[in-house]
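The complex appears here without one of its protein chains, the remainder shown in place.
So, chain A:
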Amino acid sequence: MADYKSLYQEVILDHNKKPRNYGTIECPSHHAVGHNPLCGDHITVDVVVDEGRISNIAFQGESCAICKASASMMTTSVKGKTREEAETLIQEFLAMTTGRVPHEACPHIGRLAVFSGVKDLPTRVKCAILPWHTLNGAFNAVGTTSTEADADPMQTPIGDA
């Protein structure tokens, strides 16, 4: 049985209340919009990659606590890292939250392990991974073109019934 209480831990509630790197960046080198049709949530991610390293990152949007905290902690986790390091972290985060790999087996996940509980909440996995999808979309877009999450190859369809 999932330990649901572990999902709404202090650190997540704190990042929801006081999101870090919240806002937009004027001239990002990469930008994407992520959308979760299940709940209407959407976030934007702006990134500045400078000589292969993420020198600045920001996010903005309307979302639930899980999504906002995930985005906030994502920005603090990848800031200063190389794009390759960030991409490794994206893969580890997705593997952990979808339950494919336990968080103990994710060498770079660190304190992002607080999100491991969502693997037992299928309807909430999307909330946690939306920022990471969006960052991935930003990296893989041509120039600064926006990419909708629907066009994101990592995105799986979500019904609205």
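By definition in this document, a residue touches a chain if its C-beta (ideal position, glycine included) is under 8 Å from a C-beta of that chain, and two chains touch if they have at least 3 such contacts; residues count from 1.
The working rule: contacts and distances are computed from a predicted model.
Participant: Consult the UniProt record of the chain that does not appear here and report its protein name from "Na(+)/H(+) antiporter subunit B", "Transport permease protein", "Cysteine desulfurase" or "Germination protein".
Facilitator: The missing chain's protein name, per its UniProt entry, is "Cysteine desulfurase".
Participant: Among the options A:33, A:65 or A:113, which residue touches the chain absent from this view?
Facilitator: A:65
Participant: Taking the full complex into account, find the residue in A:15, A:31 or A:124 that is in contact with the omitted chain.
Facilitator: Of the listed residues, the one touching the omitted chain is A:124.
Participant: With the full complex in mind, choose from A:7, A:32, A:109 or A:138 the residue touching the hidden chain.
Facilitator: Going through A:7, A:32, A:109 or A:138 one by one, A:7 is the residue touching the chain not shown.
Participant: Can you name the residues of chain A that touch the chain not displayed here?
Facilitator: Interface residues of chain A facing the absent chain: 1, 4-5, 7-8, 13, 38-41, 62-66, 121, 123-124, 127, 160-161.
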